[in-house]
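Right, I'll just put the structure down here and ask away after.
All protein chains of the complex are present and in place, except for one that has been dropped.
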Amino acid sequence: MKLQDLAERLGCRLEGDGSIEINRVAGIEQAGSGDLTFVANPKYLGLAETTQASAVILAPDDIVPRASFAILRADNPYYAFAQALRLFVTPSSPPKGIDRLSAIAPTATIGPDASIGPFVVIGDGATIGARAVVYPHAVIGAGATIGDDCVLHARVSIRERVQLGNRVVVLDGAVIGSDGFGFARDSRGEHLKIPQGADVVIEDDVEIGANSTVDRPAVGETRIRKGTKIDNLVHIAHGVQIGERVLLAAQVGIAGSTVVEDDVMMGGQVGVTGHVHIGKGAMFSAKTGVTGNVDAGVLMSGYPALLNIEWRKSQVLVRHLPKLKKRVAELEQRIAELEEKLAECRTRLDV
Amino acid sequence: MKLQDLAERLGCRLEGDGSIEINRVAGIEQAGSGDLTFVANPKYLGLAETTQASAVILAPDDIVPRASFAILRADNPYYAFAQALRLFVTPSSPPKGIDRLSAIAPTATIGPDASIGPFVVIGDGATIGARAVVYPHAVIGAGATIGDDCVLHARVSIRERVQLGNRVVVLDGAVIGSDGFGFARDSRGEHLKIPQGADVVIEDDVEIGANSTVDRPAVGETRIRKGTKIDNLVHIAHGVQIGERVLLAAQVGIAGSTVVEDDVMMGGQVGVTGHVHIGKGAMFSAKTGVTGNVDAGVLMSGYPALLNIEWRKSQVLVRHLPKLKKRVAELEQRIAELEEKLAECRTRLDV
Partner (left out) sequence: MKLQDLAERLGCRLEGDGSIEINRVAGIEQAGSGDLTFVANPKYLGLAETTQASAVILAPDDIVPRASFAILRADNPYYAFAQALRLFVTPSSPPKGIDRLSAIAPTATIGPDASIGPFVVIGDGATIGARAVVYPHAVIGAGATIGDDCVLHARVSIRERVQLGNRVVVLDGAVIGSDGFGFARDSRGEHLKIPQGADVVIEDDVEIGANSTVDRPAVGETRIRKGTKIDNLVHIAHGVQIGERVLLAAQVGIAGSTVVEDDVMMGGQVGVTGHVHIGKGAMFSAKTGVTGNVDAGVLMSGYPALLNIEWRKSQVLVRHLPKLKKRVAELEQRIAELEEKLAECRTRLDV
C-alpha cells in the first residue's frame, strides 16, 4: 500500500514521500525497509533515531532529529498503529461449513457462513450465530447461545445455557459457565454442594483470554458487559457483575457476587474479595488485594489496598524503617542524657 | 411443591401459609411470586423487607418488619437453601452409554450406567465406575481408576494411573497427574528432568475446579483426602498431601511436599511454600503467603504470613507510618530545643 493511501485511511497527516510502498507493520527495533512502525510512548522516541523503518507513526509534537523516514502524524499513535495492523494482518479464517468430524446435536442451530471445526461438540438446542468461527475441540453445551461473528478458539468450554453476544472472542482453553464454588457446611463440617445452575451472560464485543474461567451461580446470574476485555488465567467467580469496557489483566481473580462498574482497569494478579462494589473507572496496580468497596475513579495499590498515593508513601516509609528505628534509638539516647543532666541541675537547684 | 411439603423436607419450621406453591429457588433481589429465597447473613436482612419472594428461609431469631412472605425457620439457613436448591435443580444428565465417537481402549472397563461422551479417550486398562458421567473430550490415561458416580466435565485430563474415589467431580479443563516440576541441576547449570511417575490419589467426594492442576511426584504420592473442595485455577504441586474437608479458593498454589491437615480453609490467591506443615483447621486470608509451618486452628494473613491479629495491627501502623515519622521529627525538634535550653541552664549553674 502506498504511504499516501495509508495516511488517508488512518486519518494521519503525512510528512515525507507518500509514494513509498508499505508492506508490513513492525516493531521499531525489527522494522526494515518497506515497514511502518510507531512510537506511542515518548520514552521510546530515542529508538526512532536508529530505526530502519520506512515510515513511523508519531504524535503531533514528537521530534526525531535526523529522521530518515517518512512520518505519519496521529493524535493517538497507538490507535493508528492498531488500525494499520488491522489493514495489513488478515486473520486466518478456517473454511466455512461444518467439519464432518464434529458432533452436532440435530436440534442445534448453526447460522449461515459459520465455521465449525473438527471434533467440535454442540449440544441440544444450542444456537450458533452467523459467520461464527468455532475452532477444533470447542465444547458447547445444550441450550447455549453463541452470537453472530463470535470466535471460539480451540478447546473452549461454553457450558449449557451460557449466552454469548455478538463478536465475542474466547481464547483457547477458556471455560465459561463452570460450577461456582458454593458449598454449605453441615453440622459435621461436611460440605454440601449447592447446585450452580443459573445463568451466565457475556455481552457483545467481550474477549476472554486463554485458560480463563467464568463461573455460573446458584441463583441470579454472572454477567460481563459490552466491550470488556479479559486476559489469560483470570478467574471470575459466580454471580460477579463486570461492567462495560473493563480491562482485567492476566491472573486477576474476582470473588463471588462482586460488582465491578464500567471502565475499571486491573493489573495482573489483582484479587478482589466477594460481595464488594468497585466504582466506575477505578484502577488497580498489579497484585493489589481489594478487601472492601472502592470509590469510582481512584487508583488503588497494595494489600490491603490503599489509595496509591498513600500506599506509595507508606511503602517508602517501610523501606526506610531501619532509619526510623535508628532515629528513635538516638532519641532515646539523647533523652537519657538529658534526663541525667537535668537531674544534676535539679540537685543543684534543690528542686 | 407446596411450601408445607418443602418445610418438612428441609426440616424447617413454617410460619405462614403452607399451601403456597413454590416453583423455584431464587436470589433475594431477583425472586418473585412463587419463589423461595433465603437470608444467611444478618447483614442482608434489609433486603428481605423489599423482596417479592413468596417464602424466605430465615434463622430462628431473624426479624423482618412487615414481612409479606411466608417464613421457613432453619438453624442453618444457608444449608437449608442448599438443600432446597438440590430439590428444585435437576442436574443435566447426558445419555447413558458410550458415544460412538469416543476412543475407548479394548482393555478399559466401563461400569454399568456410565455415560461416555463424544471424543472421550480412555486408555489401556483404565476403569470407569458405575453411573460415572464423562463429558466430551475428557482424556483418561492408561491404568487410571475413576470411581462410581464421578462426574468428569469436558476436557479434563486424568493422567495415567491416577486414582479417583467415588463421587469425585472434576470441572472443565482440570488436569490431574501432570508431571511435577522437578529438575536436578548439573554442574553446567542445565536442568535434568526427574521423571515424575508416582501416584496421585483423589479420595471420595472431592471437587476440583476448572483449569486447576494437580501434579504427580517422582516418588511417594500426591493425595487429596475425602470431601475436600478446590476452586478454579488452583495449583497443587507434586507430593502435596491435602486433608479432609479442606476448602481452597481460586488461584491458590501449594508447593511441593507440603502437608495440609483436615478442615483448613484458604482464601483466593494464597500461596504456600514447599515442605511445610499446615495444622488442622488453620485459616488463611486471601493472598496470604505462607513461608513456614502453621499451627492448628490459627487465622493467618499477609506476606510473610502473620497471625491475623498481629498482621492487622502492623498494617494499621504501616498505614499510619507518615504520622509516626512526623511524631519522631517533632520529638527531634523538641529534644534539640531541650538540649539547647538545658545547656543554658547548665552554663548558669556552671556544671
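Letters A and B mark the chains in the order given here, with residues in each chain numbered from 1 onward.
As a convention for this text, a residue touches a chain if its C-beta (ideal position, glycine included) is under 8 Å from a C-beta of that chain, and two chains touch if they have at least 3 such contacts.
Just so we're clear, the structure is a prediction, and the values are computed from it rather than from any experiment.
Q: Among A:Gly227, A:Gly279 or A:Pro304, which residue is in contact with the omitted chain in the full complex?
A: With A:Gly227, A:Gly279 or A:Pro304 as choices, the missing chain is touched by A:Gly227.
Q: In the complete assembly, which of B:Arg24, B:Arg131, B:Arg155 or B:Arg245 touches the absent chain?
A: Touches the omitted chain: B:Arg155.
Q: In the complete assembly, which of A:Val64, A:Ala105, A:Val259 or A:Cys345 touches the absent chain?
A: Here the residue in touch with the unshown chain is A:Cys345.
Q: Looking beyond the chains shown, say which of B:Ala67, B:Val121 or B:Val201 touches the absent one.
A: Checking each option in B:Ala67, B:Val121 or B:Val201, the one touching the absent chain turns out to be B:Val121.
Q: Touch as defined at the start, partner being the missing chain; which of A:Ala250, A:Val276 or A:Val298 qualifies?
A: Considering all chains, including the one not shown, the answer is A:Ala250.
Q: Taking the full complex into account, what residues of subunit A touch the chain not shown?
A: That gives, for subunit A, the contact residues 25-27, 29-30, 37, 76, 78-79, 81-83, 85-86, 89, 91-92, 99, 101, 117-119, 135-137, 153-155, 169, 171-173, 207, 209-211, 227, 229, 231-233, 245, 247, 249-251, 263, 267-269, 286-287, 302-303, 315, 318-319, 321-322, 324-325, 328, 331-332, 335, 338-339, 342, 345-346, 349, 351.
Q: Hey, which subunit B residues sit against the chain that's not shown?
A: Touch set of subunit B with respect to the missing chain: 103, 119, 121, 137, 139, 142, 155, 157, 159-160, 173, 175, 178-179, 181-187, 189-195, 197, 211-213, 215, 217-220, 233, 235, 237, 239, 251, 253, 255, 269, 271, 273, 289, 291, 303-304, 306, 310, 313-314, 317-318, 321, 324, 327-328, 331, 334-335, 338, 341-342, 344-345, 348-349.
Keep this in mind: only the chains that are shown with their structure count from here on.
Q: Can you work out the whole-Å distance between the CA centroids of subunit A and subunit B?
A: 24
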